[in-house]
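With one protein chain held back, the other chains of the complex are shown just where they sit.
Then we have chain A:
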Amino acid sequence: MDLFLNGFAWIFDPAHLNGPGGIWVRIAEQLSYTFGAVAIAAIIAIPLGLWIGHTGRGRDIAVLSSGGLRALPSLGLLIIFALGIGIGFKAPLLTFVILAIPSLLSGAYAGVEAVDRRTVDAARAQGMTEWQVLTNVELPLGLPLLIGGIRSGVLQVVATATLAYFASGGALGVFINEGLKTRDYSELIGASIVVTALALVLEGIFALLQRLFVPRGVTAGQVTDVRSRSARPRAVVGSPIQEGK
């Protein structure tokens, strides 16, 4: 446990915290990768995911590519981009965009798909255009899963951005690299604590955002208790809504 104490001591040493290569600067780099990559991935994946969810076209492709992209080792991807387009911030950014796409894509399309088809039909029957159906009905109702996708994309990127130093891209991995090379365990553990804390803080912020932004009463895609309650007697008030649509 001494190692962890040394790690904390390393973090709170003002010499490590401030300055041009300090912890704060590296945290800012880590966060700019995270939000930069997720923003680019969102521009690509969310419209595509909404389209796939709305039309039902290409959903097999979406599932397959999400799984396939997940199998790509991010370290290898990062390095091949670094060799291909040169070191700097571009190669890591591109890697993290690719890393974030599956989560955002599946979040967007699963969100739309989780909306009850009868609700969608009702919206159409009221004379809504397809665009209105998508923006006024499917998007708000699918919001929990969409935000969930963004959240898991952010978490994956913030965790993986630690690898950016392989392409000389800075971020918190710089300390881990330094610590590994010089066998400085307090630096290794200290940097690890910072990365983990950053991921946990983002997780907390997103949990909060999800509560604030999802309209009240929207349950599409939320994993509620799926166990049926037939074990207890209940008044007959018509047949319960079946899960299958």
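The working rule: a residue touches a chain if its C-beta (ideal position, glycine included) is under 8 Å from a C-beta of that chain, and two chains touch if they have at least 3 such contacts; residues count from 1.
In this section, contacts and distances are computed from a predicted model.
Engineer: Among "Carboxyltransferase domain-containing protein", "Ferrous iron transport protein A", "Anti-sigma factor antagonist" or "ABC transporter permease", go ahead and choose the protein name stored in UniProt for the chain not displayed.
Structural biologist: "ABC transporter permease"
Engineer: Looking at A:I27, A:L48, A:I79 or A:M128, which makes contact with the chain not pictured?
Structural biologist: With A:I27, A:L48, A:I79 or A:M128 as choices, the missing chain is touched by A:I79.
Engineer: Going by the touch rule given at the top, which residues of chain A touch the chain that is not shown?
Structural biologist: 1, 3-4, 63, 66-68, 70-77, 79-80, 82-84, 102-103, 106-107, 110, 144-145, 148-149, 151-153, 155-156, 158-160, 162-163, 166, 173, 176, 179-180, 185, 188-189, 191-193, 195-196, 199-200, 203, 207, 210-211, 221-231, 243-244
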